[in-house]
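Complex shown without one protein chain; remaining protein chains in place.
Letters are used for the chains, namely A and B, taken in the order the chains are written, and counting of residues starts over at 1 for each.
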Amino acid sequence: MDERDLYFRIERLFANYCATLDEGELEAWPEFFIEDGLYQMIARENHAYGYPIPLLLLDSQGMMKDRVYSLRNANIYQAHRYRHAQSGIRITARGGDGLRVSSSYIVVQTLNEGVSHIYQAGSYYDWLVETPQGLRFKERVCVYDTSRIATLLATPV
Amino acid sequence: MDERDLYFRIERLFANYCATLDEGELEAWPEFFIEDGLYQMIARENHAYGYPIPLLLLDSQGMMKDRVYSLRNANIYQAHRYRHAQSGIRITARGGDGLRVSSSYIVVQTLNEGVSHIYQAGSYYDWLVETPQGLRFKERVCVYDTSRIATLLATPV
Partner (left out) sequence: MDERDLYFRIERLFANYCATLDEGELEAWPEFFIEDGLYQMIARENHAYGYPIPLLLLDSQGMMKDRVYSLRNANIYQAHRYRHAQSGIRITARGGDGLRVSSSYIVVQTLNEGVSHIYQAGSYYDWLVETPQGLRFKERVCVYDTSRIATLLATPV
């Protein structure tokens, strides 16, 4: 497939991914991953120095669904809304086992009191694979620059 | 028309729209709409629950021109500048009567004292139609997450 087509398809995937989270449709979020997919959120420093401790690590679609169930039913946290600004998509490697893609995100959060602030800025480092449903995440690693984030990290970015 | 061409044309339209507002060229803003076009700005909550009260509603190009005239000549407000970050464009429906498109925006505002802050984050829900001048807005509905915004909403986003 030609490079322009590939970027086009990645842009569509990312637009759908961000809209799903920004619209609060958490139940649809695990569907962006393959069954044994990995979602990880880790501080820039830990990632850079190879410290393996992430803030959040979910290594199957089942765990992601559990997480969503828990967010909907068990966790108590303030209502909030995310808004992603996604840019700088780059295919960094391409082979028989899929695509490696990096990009930048800035997530703005709006809490109950109505003020919007920067919640998290960072990079996505992704491993994408072809499936019958189109491109899906085998891995999405969110490396955040912002180290002082709310410890009750309510929802994925 | 193929989907890639369509996205390309929407991206150009949106880039021109944002640049027009960010450069302060308000007089050119109504030209992005058809004659009986609608521009609406409404809080997320009101939109979600179907409350019909928007913060701003202009339902013809003529009203938009009046609004710009008023902003230039009557309203008193602090000089400011907008800067849009636009992303996540999605065509959500496509038919004989045009295109439905949604996307995300984050608008950063810089006031006289020179500090930039997040003014408004939200979604555009658009209805685009073909015209001899290219794609134009039949509707642009701005649904903002940020509920605590300055009441004197000086200029459209």
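Definition applied: contacts are C-beta pairs under 8 Å (C-beta built on N, C-alpha and C of every residue); 3 or more make two chains touch, one makes a residue touch a chain.
Everything numeric in this text was worked out from a predicted model, so none of it was measured.
Novice: Could you tell me which of A:N46, A:S60 or A:T146 touches the chain that is not displayed?
Specialist: Candidates A:N46, A:S60 or A:T146; residue touching the omitted chain: A:T146.
Novice: For subunit B, which residues reach the chain that was dropped from this view?
Specialist: 4-5, 8, 11-12, 14-16, 18-19, 22, 81, 83-87, 106, 108, 110, 113-118
Novice: Which parts of subunit A face the unshown chain closely enough to count as touching?
Specialist: For subunit A, the residues touching the absent chain are 4, 7, 44, 85, 87-90, 102-104, 106, 118, 120-123, 145-149.
FYI, only the chains that are shown with their structure count from here on.
Novice: How many angstrom between the C-alpha centroids of subunit B and subunit A?
Specialist: Roughly 27 Å separates the two chain centres.
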